[in-house]
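Every protein chain but one is kept in place in this view of the complex.
The chains carry the letters A and B, assigned in the order they are written, with residues numbered from 1 in each.
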Amino acid sequence: MEFWLVTNNEKVNDAYADKCDVLFVDGTDRDVMKTIRDLVHEGHSLLTHPLSGSLKPGETPFRSVLVDKSKNETVDPFSLDLIETCIQALQKFRVRYEGLSERKLEDFRHVDLSIIESAIPTAMADRTRVVGVDRNGA
Amino acid sequence: MKKFRVVHYINQFFAQIGGEDMAHVPPEKREGVVGPGIAIQAALGDEAEIVATVICGDSYFGENMGKAEAEVLELIKSENPDIFIAGPAFNAGRYGVAAGTITSAVKRELGIPAVTGMYVENPGAEMYKDDVYIISTTNSAAGVRAAAPLMAKLALKLAKDEPIGASKEEGYLPNNVRKNFFEEKRGSARAVEMLEAKLAGKPYTTEYPMPDFDRVEPNPPVADLSQITIALVTSGGIVPKGNPDHIESSSASKFGEYSLDGFDDLTAETHETAHGGYDPVYANADADRVLPVDVLREYEKAGKIGKLHDKFYTTVGNGTAVASAKGFAEEIAKRLLAEKVGAVILTST
Partner (left out) sequence: MRLELGNIDIKEIRFADKSEIKDGVLYVNQEEVIAQVLEDDLIRDAHLEIAVPGESVRITPVKDVIQPRVKVEGPGGMFPGVISKVDTVGTGKTNVLRGMAVVTCGRIVGFQEGIIDMTGPGAEYTPFSELNNLVLVVEPEDGWKPHDYERAARVAGLKVATYIGELARDLTPDETVVYERANLRESFENYPDLPRVGYVLMLQTQGLLHDTYVYGVDAKQTLTTMISPTEIMDGAIVSGNCVSACDKNTTYHHQNNPVIEDLFKAHGKTLNFVGVIITNENVYLADKMRSSDWSAKLAEYLSLDGVIISQEGFGNPDTDLIMNCKKIEEKGIKTVIITDEYAGQDGKSQSLADADPLADAVITGGNANEVVILPPMERIIGTTDFVDKIAGGHDGSLREDGSIEAELQIITGSTNEMGFNKLSAR
């Protein structure tokens, strides 16, 4: 499957820049969410859940999400619903990641990398072309 | 210890002035307890005293919303109360709305603890449950004995600035504020019991009601606007000048059907709003702002739309019960279909 790896995590970028198409977002986790939302609005589907992991929004500054490169003719309602609820969920948590030590940042990068690593082989092996997953099929 | 001073609000019926025939009576104040105040005073015990009871007719309150509210508030304020209690209103709709309105106003304007009580389906409950504490009561006045202690207890807790527990503990209507508390049984045991009830078709109460899903699937887009009759429907209260059918400014009990024949533009001379929930100045000056007749006439002339339907439908959305609104919509839809209207522009405020 052709996909974008949207991330603001340098460690993910370093690990995957030569293996798949990385859309690096130089910004916060919220900026990553907005980038993904825009892609969904353009007709792309999400491949991974934007609230990956149980690290709470605002706790980790890093977020990595896989988005299908193939474009649906209409907006995929499942992806749209998902990204909107994730953005809402994100907004209700206070940002606590400011002023973290490099050591902690590095650990957060590592966990984020590990979470997305768990999905990338599946995405690479996935031969299905998702042409709009409706809510009932989800 | 100083006793808390309490003012109690009731309607004309519970003050034994009379029923619907006396619902027009304006606000008055009496010393001490009246009617259901006896039960509330008993529940308050020695800690607080109902020093005065304010009484107002339901119709008077409903038909003079802003004015009646100010008058009632003034009577309450004159007693320098520490606590305000209204009702309980049970399932009496206008009484519930009045009790909710006043409780909310007292909390906001006087900044003192204010509590009311009513049945969950009272329209006042839906309007005010997120704003003020409303003790959940039965739908008939027989519930006063159960409600009075809960109302008194909650009011005293608020007055003493004690922590307020979850709705289930205190007896108030869930107010969309999630609050933790300890149940008697652990979650898994509650889950087994809930599943047993669900399997047996017995009633159970979910601990977290899912958000309201009253969603409507949109119809497919209109293929060709130039071939279609479009109707205007509004909950913004636009009515012919003088509000001929007396659509209520809040909690509307009806909708109106009015002709647009000969109107290319709504003006201050021809139309106004009956809505009591927003500043009416701009709608009254030019009702097209809520019901865009002028623009649709232009489109009609330009051939962009086939035709503007020659009648419009209107009601007031302000505090109108969902069930009433659904009823209006069903009837309006029937009439629109009968007249082969192809699309509707629905405006709100």
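Following the convention adopted for this analysis, contacts are C-beta pairs under 8 Å (C-beta built on N, C-alpha and C of every residue); 3 or more make two chains touch, one makes a residue touch a chain.
Keep in mind it's a predicted model, so treat the numbers as computed, not measured.
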Remark   = In the whole complex, of B:T206, B:N219 or B:S348, the residue touching the missing chain would be B:T206
Task = Give the residue, chosen from B:H24, B:K77, B:K153 or B:K168, that touches the chain omitted from the document.
result = B:K168
Key: For subunit A, the residues touching the chain missing from this view   = 46-57, 59, 66, 82, 85-86, 88-89, 92-94, 96, 99-101, 103-104, 106-108, 110-111, 114-119, 122-123, 126, 128, 133, 137-138
Task = For the chain that got dropped from the picture, name the residues of subunit B it touches.
result = 166-168, 174, 176-192, 194-196, 198-199, 204, 206-211, 213
